[in-house]
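A single protein chain has been omitted from the complex, and every remaining protein chain is retained in its original position.
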Amino acid sequence: MTRTRWIRLAAALGGLVLVACLPLLAIYVPGVLPGPTYMPGTLQLLALCWLTAALALSYHLLFGVVGLMSFGHALYFAAGVYGLAIVLERTDLPLLGAAVVVLAGGVLLAYVLGAISLRVTGISFAMVTLAFAQAGNVLVRRNPGDLTGGEEGLALETQFVPDALVGVVNTRNLYWLALAVLVVVYLVVLWIERSRAGHVAAAVRENELRVRVVGGRPYAVKLLVFVLAAGLATVVGMAYLLLQSGAVPRASSSEFTLTLLVMVVLGGVGSRWGAIVGAVLYTILDQRLGELAGSEAVEALPAVLRVPLSEPMFLLGACFILVVMFVPGGLAGAAGRLTQAGAARRRAVAA
Amino acid sequence: MSTLVLLLVTGLGLGGLYFLVASGLSLIYGLMGVLNFAHGSFLTLGAFVGVGVARLVGTDTWAGLGLALVVGAATGAAAAALTELGLIRPLYERHIEQVLVTVGLSLATVALFEGIWGPDAQYLTGPPWLESTTTLAGARIPNVAFVTFVAGALVLAGIVLFLKHTRYGLIIRAGVENRAMVTALGIDVRRAFTLVFAVGGAAAGLGGVLASQYFGYVSPHLGGNLLIFAFIVTVIGGLGSLTGAAVASVVVAVLQQLTNYYLGYGDLVVVLLLAVVLLVRPSGLLGRKA
Partner (left out) sequence: MSGQSMSGPVLQVKNLSARIAGQQVVEDVTFDVPAVGVTAVLGRNGVGKTSTLRAVLGLIERKGEVLLGGERVDGDRTDKIVRRGVGYVPEDREVFAGLTVAENLRLAERAGPNGTSPERRALVAELFPDLVQRAEQRAGTLSGGQQQMVSLARALLNDNILLLVDEPTKGLAPRIVGEVAEALAHAATTVPILLVEQNLQVIERLADTVVVIDAGRVVHTGQAADLLGDPDRIQRLLGVHAGEESL
């Protein structure tokens, strides 16, 4: 048992090193990546994958671990994106100081709104989080006091951002930052899941009443996890601002949360790797399907085929429906079944 | 004074629209425990198809509007019934998956509508009377506000009569209380599921055509925008309570109109109201204790 654990750890570390070295290599996967891995365009897409995966992991903490179906997780991501953009523009704080302020703000926001939303459960909880996020979206679009830039969004004010993180020439640094964020979020999520609070949280998902009967405090645990997940989302949001050098209102929309839900379910609810794989797959598909839509092959098709094929979100939504209906447990579940079947076959051969 | 009257009546009109969406959400949730995220798509589809057919005779004629309403309601009902049969029924009693499927459907259909009809709003002109105003207590009130309010009230009355006086109404009322016991009386409750979807879809389709008159345009996001407020309305009214949804529709819409005019940020005040209601009464105004 311990041996397989070591092997797994070594494989994970090896994989991580490989992924970290990508900017120095020239790996090209036609059809998946837009170009070789040292090109800024490719690095930008991969960095986006890592940040999306980190965000999906923070959502996994809510939905997969505690079973809280939030439709407003985008709010805390947007708090990071817009919060950092605003603080950098309006104050003289250096990047790190600004980040600390924004994180504190995100956590406080999550604490207040979480405390209210968690008074209800199930579908009502989903609705309430949706409503709060929608309020945030309205605020951002309305541009109060010229803070958020309305529909236009905000450009990143680079005066107090280290030069190494600015500009296309430094995309590889941003790539490493994104990867670091993913690793940190993964470790935090792992740590929470393994902690006492994580075990209670999992028990709450299975049977809240039983937790209460044995003297546990489901509300406190749920709120704790809610705030932690929101804090992680805020961190990811700040990295996202640096990577995209700007904030757009879409980051705060309810559709954005729904796409997180899509990623986590595609990958497999309750699985950390599922969340990561789901997010990466989703990001790449979204990108590549968009290009497919503009391709000549699709343009030449009759309207019945052309219209659906030129809408990436339609294809992703349809995929999602099929996975929910026919692939319980998502990709992780399917992979688990395959390896189990493989193991059974090997056992049968051995016997 | 005249401004207040104007805001109140347009609020009632908007409330009528909210209720047309919320009534279906409430019926479906009450009977099946499913919150239908695709409900906005039924509305949008009803609006596009209804208005599209009306264009053949002219959207500015009464015949065109009547046709749009009938076709819109029928389209909404058909889309909803097909959704229930094809996507919801196979996931019988698996509520989370059912909600997820409606989420996927809403994402996919909005994209599809954008592909078919373009992402931008299409403006339209209704019959001249609907476009003009009536003076009431000094306020010049757009006639369309009366129409959407009356439509909401008629749909409420229609659904209540249906629930009170028909066999299926009886099955639905019993099913809201205890679905398992209804099946244990030998009743195939799944037919009632398809029926509430169809009724809710018809109300949404009707709402879509009326919303296109109220706002003066159709767009792929028409349904999604109304859906968020309909969700808020259903939670404030108490999930699954039809009268609660009706009361909350009017309260939310009127409050929204008033604050939008006097303070700005009416949408935020609505969310604040939601927070207050949940703090004071987590089960909503007329909801049963969870």
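Going by the order they are written in, the chains are A and B; count residues from 1 in each one.
By definition in this document, contacts are C-beta pairs under 8 Å (C-beta built on N, C-alpha and C of every residue); 3 or more make two chains touch, one makes a residue touch a chain.
Please read these numbers as outputs of a predicted model, since none were measured by experiment.
Colleague: Taking the complete complex into account, which shown chains does the hidden chain touch?
Modeller: Contacts of the unshown chain, counting the full complex: B.
Colleague: If I consider the whole complex, including the chain that's not displayed, which of B:L45, B:A77, B:L130 or B:V189 touches that chain?
Modeller: B:V189
Colleague: Touching the hidden chain in the complete assembly: which of B:V70, B:A121, B:L170 or B:L255 does that?
Modeller: Selected residue, touching the omitted chain: B:L170.
Colleague: Taking the full complex into account, what residues of chain B touch the chain not shown?
Modeller: Its contact residues with the unshown chain are 170-171, 173-174, 177-178, 180-189.
Going forward, only the chains that are shown with their structure count from here on.
Colleague: Averaged over CA atoms, how far is the centre of chain A from the centre of chain B? Could you give it in whole Å?
Modeller: 32
Colleague: Per the contact definition, I'd like the list of chain B residues that touch chain A in the complex.
Modeller: Chain B reaches chain A through residues 29, 33, 35, 87, 90-91, 96-97, 99-101, 103-112, 114-116, 228, 231-232, 234-235, 239, 265, 267-268, 270-271, 274-275, 278-279, 282, 290.
Colleague: Touching residues of chain A toward chain B in the complex: what are they?
Modeller: 69, 116-117, 119-121, 123-124, 126-128, 130-132, 134-135, 138-139, 142, 254-255, 258-259, 261-262, 265, 307-308, 310-318, 320-321, 324-325
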